[in-house]
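Only a single protein chain was left out; the remaining protein chains are all shown in position.
Note that the chains are named A and B in the order they appear, and that numbering of residues resets to 1 at the start of each chain.
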Amino acid sequence: MSHDAPAGRRTGGEGGNVLTAAAVAAAVHGELRGDPAATVSRVAPLDRAGPGDLTFLASAKYAGLLEARADGVGVLLVTSELADRAGIAAARVVVANPHEAMLSLLGALYPGPRHVAGVHPTAVIGRGARLGEDVAIGPYVVIGEGAAVGAGTRLEAHVVVGAGTVVGERCHLFPGVTLYPGTVLGDRVRVHAGARLGSDGFGYVFRNGIHDKIPHVGRCVVEDDVEIGANTTIDRGSIDDTRIGAGTKIDNLVQVGHNVRIGRLCLLMAQVGVAGSVRVEDGCILAGQAGISGHLTIGKGARVAAQGGVFGDIPAGETWSGYPARPHREALRAQAAMFRLPALMRGLERLLGGKGT
Amino acid sequence: MSHDAPAGRRTGGEGGNVLTAAAVAAAVHGELRGDPAATVSRVAPLDRAGPGDLTFLASAKYAGLLEARADGVGVLLVTSELADRAGIAAARVVVANPHEAMLSLLGALYPGPRHVAGVHPTAVIGRGARLGEDVAIGPYVVIGEGAAVGAGTRLEAHVVVGAGTVVGERCHLFPGVTLYPGTVLGDRVRVHAGARLGSDGFGYVFRNGIHDKIPHVGRCVVEDDVEIGANTTIDRGSIDDTRIGAGTKIDNLVQVGHNVRIGRLCLLMAQVGVAGSVRVEDGCILAGQAGISGHLTIGKGARVAAQGGVFGDIPAGETWSGYPARPHREALRAQAAMFRLPALMRGLERLLGGKGT
Partner (left out) sequence: MSHDAPAGRRTGGEGGNVLTAAAVAAAVHGELRGDPAATVSRVAPLDRAGPGDLTFLASAKYAGLLEARADGVGVLLVTSELADRAGIAAARVVVANPHEAMLSLLGALYPGPRHVAGVHPTAVIGRGARLGEDVAIGPYVVIGEGAAVGAGTRLEAHVVVGAGTVVGERCHLFPGVTLYPGTVLGDRVRVHAGARLGSDGFGYVFRNGIHDKIPHVGRCVVEDDVEIGANTTIDRGSIDDTRIGAGTKIDNLVQVGHNVRIGRLCLLMAQVGVAGSVRVEDGCILAGQAGISGHLTIGKGARVAAQGGVFGDIPAGETWSGYPARPHREALRAQAAMFRLPALMRGLERLLGGKGT
C-alpha cells in the first residue's frame, strides 16, 4: 500500500466547510480586493498554500513566498502595507492582524468532528452508573459503579471512569484517560489522551523500617472549562481535595501533587511540576519544566519562567525565574554577572591574594 | 443531570466505616472528653468539617476555624494546649500529635475497595498463562503467553501483562499499566495507571549513517512492596537487568533508564530522571525533577534536592543540590554569592580595570 508520510503534502486535510472570499472578509471585518466568489476549504502556511487555500502574509520578509506560488493562492489575509505585493491570489482581504484573522476563521473552516451520540456495545457500565442525554461512549470504555456522566459528554476509546466519579456536561475525554474513584469534573472539561486524574499522592511515613503509605481519601476536583494535556497526572488529596480552578489550561506531562489548589484561568505549560499542598492563585502562568516546591503560595497573576525552580512564596503579579527562582530582573542580573565573572577572576584572585579569607 | 464539581462539598465521600469517639480515643491512645458514643464516618479539614466528621486542631492559628463551625464537628483530635479552645465538638480526643493521629485513623474509616476475585469475561488470557488464587482481573485486560499472576493480585481495566512476565502476590496494577515481556514484579507491588515497565532502553550505535538499535534482552525487575506512580516509565536492561529494590517508592512521571539499580527503601519524587546504568544505593531520596547522569553512583542514604542536576558520584549520606549539583551547603553559598555579585560588580570592574585579565 502507499502512504505519504515523508511527502510535503499540504497540512490539515480537508476542512469540511467552504468559505467564499466575501464570507471571509465579512467574518474578519476586512477589506475585500479581488473575486468575492473565490472559495477556500482549508488553511495552509504561505510556503505551501495553493488555490483553494486560505493563507496569510504579515511580514515583508515572507512576501517572496507569495510570489513563488506559481499557481497562486485562494484567499490571502494581508496587512494594508503588504496588500500590493506581487503574487497571484484569487482574492485579498486586508486586515490589521492577518495571523489573528486566520486563527479566528479556523472554527468556521474546520467544524470539528460531529458529535455522534450513542454507547458502543463494548462499553462496560457499572451498576448504578448514570449517563446523561446524548453521551457518546466509545469502544472498551469502562464506567465504574455509581459514576455519573453528564449530557453531551464524549468518552473516547479505553477511557476508565472510576466508581462514584462525576463527569459534567459536554466534556471530552480522549483515548485512554483514567479517572480514579473520587474524581469530579465540571462542565466542558477536555482531558487529553492518557491523562490520569485522582491517583494517590506521594505520601509515606517512615516507621518500623518501611515507608508506610498514608491513605488518600481526598478528591481530585476539576472545575468547568479546564483543559488537561496528554499523559498529565493530577493526584487526589490526602485528606483535603486537589482542585483545578475554572478555565485553567494544563499542558502535556504536567504533574500536580496532592492537596494542590490551582486557581482560575491559570496556564501550566508542559512538564511543569507542582509539589504537594501548593496554592497557585488565579491567573498564574507557569512556563515549561518549572517546578514548585511543596506548601508554597504563588500569588495572583504571578509568572514563573521556563525551568524556574521555586523554593519560596511568590508575591502576586511578580515574574520569577532561575534556580533558585528570584524576581526575574534580579535573576537576569545575577546570571549576567556570573557569566562575566570568569574574565575577572584571575585579577580578582591576584588582588585578594594577601587580603582574602 | 446535576453534578457538584465546583461546589465546596466536604472531601472524601463517605468512609464506609463508622467509629465512636471512644473507639477513636482507644485507637490513638488519647484522652477522651465529651460523648464517648458520638460517631464519625469520614474525615474533613477543620474549615469544612461538620457533625459526623473527624477533624483535628494542632495549631493555635487555626483555632478560629473551630469556633466558626456553627453546627460543630464530630470528633476533634487536639493537643492538650488547645483542648479548651471555644467551639462545638461532640467529643474531643487529646493527643500529642493530632495530625499523625488523624492519618493513623484513615485506614479504619476508609477500608478501601473490597477485593472481589474473578476474571472479567473480556480478559484475554494467553496460552500457558497461570493465574493464582483469588486474582481479580478487570475488563479488557490482556495477559500474554506463559505469564504468571500471583494469588490475590488485582489487575484493573486495560492492563497488559506481556508474555512470560511474572507478577507476584497481592499486587495492584491500576488501569492501563503495561508490563513488557521480561518484567518481573515481586509481592505487594502497586503500579499506578499508565506506568510502563520494561520498555526498551535508549541505546543506539551510530554506524553506516544511522542510529542502529541495540537489542534489549535484560529484564525489568521490581522487588517486593514497591509503589510506582502514574505514567512513570522504567526501561528494561540491555544485557543486565534494571532493578528496583524492595520497599522503594516512585512517584508519577519518573524515568528510570536501562540497567539502573535502585536500592531498597528509596524515594524518587515526581519527574525525576535517572539515566542508564546509574546505581542508587539503599535509602536515597531524589526530590522532584532531579536528574542523574549515566553510570554514576548515589551512595547509601544520599539525598538530591529538587531540580538537582547530578554529574558526579555522591558519597553516602550526603545531600547535594543545584546545577551542577554540589554538596548542599556549598551550593547554597555559591548561589548566595551569585545573587550578591551584581551589586559588587561595578566597583569590582573599576578596581580591576587596570589589573584584570
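As a convention for this text, a residue touches a chain if its C-beta (ideal position, glycine included) is under 8 Å from a C-beta of that chain, and two chains touch if they have at least 3 such contacts.
Bear in mind the structure is a predicted one, so any value in this text is a computation, not a measurement.
Asker: Which of A:T165, A:T242, A:N259 or A:Q307 sits in contact with the chain that's absent?
Answerer: A:Q307
Asker: Per the definition of touch given earlier, which of A:V222, A:L253, A:V280 or A:A302 contacts the omitted chain?
Answerer: A:L253
Asker: For the chain left off this view, which of A:A63, A:L265, A:L296 or A:A316 is in contact with it?
Answerer: A:L265
Asker: May I ask which residue of B:L65, B:V119, B:A148 or B:A316 touches the chain that does not appear here?
Answerer: B:A148
Asker: Tell me, which residues in subunit B touch the chain that this view leaves out?
Answerer: On the subunit B side, contact with the omitted chain comes from 122, 124, 130, 132, 140, 142, 148, 150-151, 158, 160, 163-164, 166-169, 176, 178, 180-182, 184-187, 194, 196, 199-200, 202, 204-205, 209-211, 213-215, 217-219, 221-224, 231, 233, 235, 237-241, 246, 253, 255, 257, 271, 273, 275, 289, 291, 293, 307, 309, 311, 323-324, 326, 330, 333-334, 336-338, 340-341, 343-344, 346-348, 350-351.
Asker: At which residues does subunit A meet the chain that is not included here?
Answerer: 1, 3-6, 11-13, 15, 42-45, 100, 102-103, 106-107, 109-110, 112-113, 120, 122, 138-140, 156-158, 174-176, 192-194, 225, 227, 229-231, 247, 249, 251-253, 265, 267, 269-271, 288-289, 306-307, 322-323, 335, 338-339, 341-342, 345, 348-349, 351-352, 355-357
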